[in-house]
Each structure stands twice: as structure tokens, then as C-alpha cells.
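Note that this complex is displayed minus one protein chain, with the remaining chains in position.
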Amino acid sequence: MKLLPIEYATRNLGRSPSRLILTVFGSSLVVLLIMIAAGFMVGMDATLNVSGSDKNIMLLGAGSLESVERSEVKMESSGIVSSSIKGYKTKAGVEGVSPEVHIQIPIDIQGEDRLVLIRGVEPEAFLVHERVEIEYGSLPRAGHNELLVGSLATRTLGYGKPKDALGKTILLDDDSYAITGVMVACGGIIEGEIWAPLSDLLVTTQRDTLSCIVVAIDEESGGTRSQLDGFAASRVDLELAAISEREYYAALAEFYKPIQLMVVMTCLMIAIGGLLGGFNSTYAAFASRVREVGTLQTLGYTRSAITFSLIQESILTASTGAIIASTIALVAIDGYTIRFSMGTFTLLITTEIVTLGIASGLALGVIGAIAPVIRCLRLPIPQSLRASE
Amino acid sequence: MTLIKCKQITKHYYRGSEQITPLKGLDLEIQRGSFVALMGPSGSGKTTLLNLLAGIDTVSEGELIIDNEQIHNFSKNKLASWRADHIGYIFQLYNLVPVLTAYENVEIPLLLHSINRNERHERVSDALENVGIADRYNHYPRQLSGGQEQRVAIARAIVSNPTILLADEPTGDLDRETGTAIMDLLKSLQEKQGQTIVMVTHDPQTTKWADTVLHLEKGQLIEQEVRS
Partner (left out) sequence: MKHLTLLITLSLLVSCRGNEEQSQQKTTNKETLPSHFFTTERPVDVKDLVDVKMNAKAGDEVTFLARIGGRKHGSFVPTLAMMIVADPNLLSCELMACDDHCDTPEDYCCEDPKVLTQGLGTIRFMKNQTDTYPFSVEGLGGMEVLKYVVVAGKVHDINANGLFIVDAKKIWVGGAPAYGDNRAGSGE
């Protein structure tokens, strides 16, 4: 099959700049929204998936399995847990039983109250949550109102770069705290949190209960999940229930499903608008070329060759849109943080998503060309030659 | 020598259930190297006949033999490549591709042949030279006048050395002076290169360049006048 020169396709793009802009805009909108929806899902899943470990069992208030922030655990439970169960991690005298308080506190950021999850922790927390690492600065000292801030939380707090947070002070319930360190946790949900020494946070919030006790079981020394289930069931006086971190975050992910669905549906609906707009202008761009296509056929070009050229043209437009969308996605969307009451998520534009975006751009090009191609080639040549321009 | 032979050609169209027959049992022979003018009232079937000769339409009944090939038996794809090899078509409204320059418009038919770039360049330049528009090779159709556009269109039609040059009212949209120049150009192609030309025209004046004038009426040949 002899094909039309590529210049025919590229020059045709410039034929009607306003239509071209409309089509490129439409396809970039569609591709961008596809990428945002995918990035949102990937980002949220990534955060929730890396957050939960099977080896970390959370002991929560018996009635609050679904929300650690509503959970209340008696202060003395922590000691009872570490003395009555065996088989948890220990390291240099630190036991893998981490008493924690999880609490949402509104923090005033440039006049706007933003809810941030604050976790009150003891040194045990760093053994239990082994992925937490100090990226900048140092650990907060108990009794000094110092804070460790997750790298994502630094954005929530309005610092341009995570490092900028060091040395800054913020108010928690009228108590002033200084940021001494920034932590990372392999992209886990902890990166959206702020950690404070447990005792300081209890004083600030005037609380006398824990939210949970996280036990890092050590299977090698006989630690089991069922031991903790048994402990929770036999110590009814402590009003505890056991759930693995993984299960907890899986349930949280389940809770976010409708939100995910809503985001995806919203993106989809706007995308359909863009799609129809794009298709419409592609159609209009081709519709006026019936006679020209008839002429090319008269010269000896086959219908397949012409179809190929028209699809080429449509793909060029759509993939230009896809490239614009990918650029916007990588520059402006990647890493964009979204805050929900239960955590901060990042929109992640991965290579897979860029590939998806480009692929959908190409698909849009092909699909968008179908109707106009049919329109241009439907008529027998003599009739298309009689078509008005 | 007979180049084109129409045997009992009939063409039907269907508009809903209504059958239209612009050509009814037409018999015709056209000699190689002749310049034929097709005359006749509107709706007499001139364009229909020209389209059949061009291989962009197919006969309903009868046989159409061009250069010893039975065109009426060809498939759509075979017809397409046959057109590329044998037909040059000149339209009343030029039908140049607006996004391509004069040069590129003329080059388009050559891309259907396996010719290298250099030879292509030579042939496009020759064709443009031939129609007297070589200096405008870099212009886009919108930058040309009607007469110039038609010259480019003629260059496009002759660039692949077609067996037949077909023209549907080539001067219909031009003023008399420009029309005359175009007719002179066609005549010179016939005279210098022995090009066979079949041209539809409404204008009795233009028939003076032709050596054969065919009169069609209601789909039938009613008069054939050969001038020497």
C-alpha cells in the first residue's frame, strides 16, 4: 500500500488552528483526568499498602476497631501487655510494645485551621515502626515540647521543602512545640503525621488514656497473632481488641473506596465532556474534506491509505494532548497532596500512569478518527467529488 | 489506433426506489492521441461517462476496454492502482490539496509509484515547467489565481505520464482569456507529446481545440464530428 506523505497529516493540523486547539485541549483534558484518577488511586493504595505490617498487632479499644482516633485504651494496659505476653521484638533493652496516642489537632497554618494527625509515642515506637527514619534533624526529647514531622506533613504545614520545617514552632492546643526532625517511612501514612513525645502530648491534650498499643511480634521467639487475640479476649477488664496493622489499613482502604469511586466518577464525567468536545471538533475538521478525499482517491490512493493518513492526523492531535497532559501531570500533579480527616495522600504519577496516559491518547486518536473517516469515505468517489467544500 | 472502446455501456443510479439511467447502451471508440470534446445539455451523462473512463465509477452493463484492459471487471483496489498508472484527471474546480504547495501537489501522484527522490524532483519540475508555472512551485493554492491553480492541476494530471488525460469543464470557472491559455496548453500536450485528451465542455468555443466532438443527449451518442 502506498501511503500519503506524513506532511499531509501534519500540515492538515494547522488548517484550522482554533479546531486544533480545541481538539488538543479536549484530548489533554481527557488524558489528564485519566491520569489524575489513576494517580489518586495509586497514591492512596501505595500509602495504605505500605502502612500496614502483618507483624504489628494493634490493640485498640474493644469498641473502636475501625478508628484508632476514637479508640481509648487504659494507660496501665501497656505494662500489662508487655508483662503478660511473650514473643515480641526487643532491641537494646527497648521492648516492641508501643503505647501510642493518635489525635487530630487543628493547626493554624496561615490563618487556616488544618487537621493534622499527631501521634504521641515513646521510644518503643521506633522499634515497632521500623520503617520510620529520621531524614533531617534529630529525635524530639520528652519534656521539651519537641516534634518530629513526616515529610508529607511538612507540606501540609506549608513548608516548601521538608528541611525548611526544622526549627519552626507550631501551636498545639495553645502549647508551643518546636520541630526538631523530619521523618520518612517509605511512603507510608506516617509521612503525613506529626510525632510528639507521648508524655508531652498527654499533658497538652489533658488526656489520660492511650489510643492503642502496637505490639511488634517476633515469630522467632514464639510471638503469634493468636496470642494477642487470646490476650484481648481473656483480659476483658482491659477492653481491648486486636487487629493487625495490615488489616486496619485494609479496612481504612475499604472505607476510602467510595471516595475513590467518587473521584474516579467525577474525573470520568468531566473527561466525557472533553471527549465529546474533542470528537466533535475532529469530526468538523474532517467533514469539510470530503471532496479532497475524493480527489486523492481519484489520483489512485486507496481507501486504506487515506484512512491511515486521517488516523495519523487524529493520533498526532490526541498524542500532542497526551504529551501536554503528561507534562502537566508530572510537573503539577505528581506529589500533590490531598488531605482527608484520616490521613494525607499524595497523587503519584508513576511511569505506568504516564504510559497509561500516552496509551489512552493514542486510543483517543484512533477512536476519534472512526466517525470522520467513515464520513469521508462513505460516499462513492463521483459523489464525494461533487461535495461542496 | 483505438485506445478506448465502450460497448453497450449502461449506467444506472438508484435514488431510493427510483432508477436513473444517465447512460443507455452507449457505443463509442476513441483513438490514441486524439483530443475529444464531450458536449451535451446538462444531465446528459457527460460527467458520468468521464467518471467511467477514469475508473472512479463502474458500469452497470456493457464492456469498457481501455488500452486492451477490461476495466469493467476490475476490483476497487485494482482500479485505484490502474488509475494511478493510466489516468490524469483535471477538475473544474482544480481540487488542489490546500495544505500542500504547488510542488507537493504535483508530487502527490508520483508517491504512488516506485520512483526515487531525484527522478521525482526532475519529473515534478518538468511538469511545472511544461504548464508554465515553475516559478510558483513554492506557493500554496490559496496564493495562486484560478488559472494558475488549474495549471498546477494540469501538471499534477500529467506528471505520471497518464495514458489518458480527462478533464471535466477545465475552463468552466475561468475567464475567457485564461481559458484560452489553458486550452492552448492542453492542445500543446496533445501535439507535442501525443497525449490523448477527453474533455467535457459546455462551451462550443472550446471545441475548436478538439479534433473530435461528441454530442451526448439523454445518455446516448447522437452525433460524432471529426475535424481534421
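Order of writing sets the chain letters: A and B. Residues in each chain are counted from 1.
Just so we're on the same page, a contact is a pair of C-beta atoms (placed from the backbone, for glycine too) under 8 Å apart; a residue touches a chain by one contact, two chains touch by 3 or more.
Quick caveat: nothing in here was measured; it's all calculated off a predicted structure.
Shown chains touched by the missing chain in the whole complex: A. Which of A:Ser18, A:Gln110, A:Gln206 or A:Ser226 touches the hidden chain is settled by the complete complex: it is A:Ser226. When the omitted chain is restored, the residue from A:Val101, A:Leu198 or A:Ala241 that touches it is A:Ala241. The hidden chain makes contact, of the residues A:Leu3, A:Ala46 or A:Ala62, with A:Ala62.
Although one chain is not shown, part of subunit A still touches it, namely residues 62-63, 65, 224-226, 229-230, 232-239, 241-242, 254, 257-258, 261-262, 265-266.
In the analysis below, only the chains that are shown with their structure count from here on.
Per the touch definition, subunit A reaches subunit B in the complex via residues 2-5, 7-8, 11-12, 14-15, 291-292, 295-303, 380-382, 385.
Every residue of subunit B that touches subunit A in the complex is listed here, in rising order: 47-48, 51, 54, 56-57, 76-77, 80-81, 83-85, 87, 89, 91, 95, 97-100, 104, 108-109, 111-113, 156.
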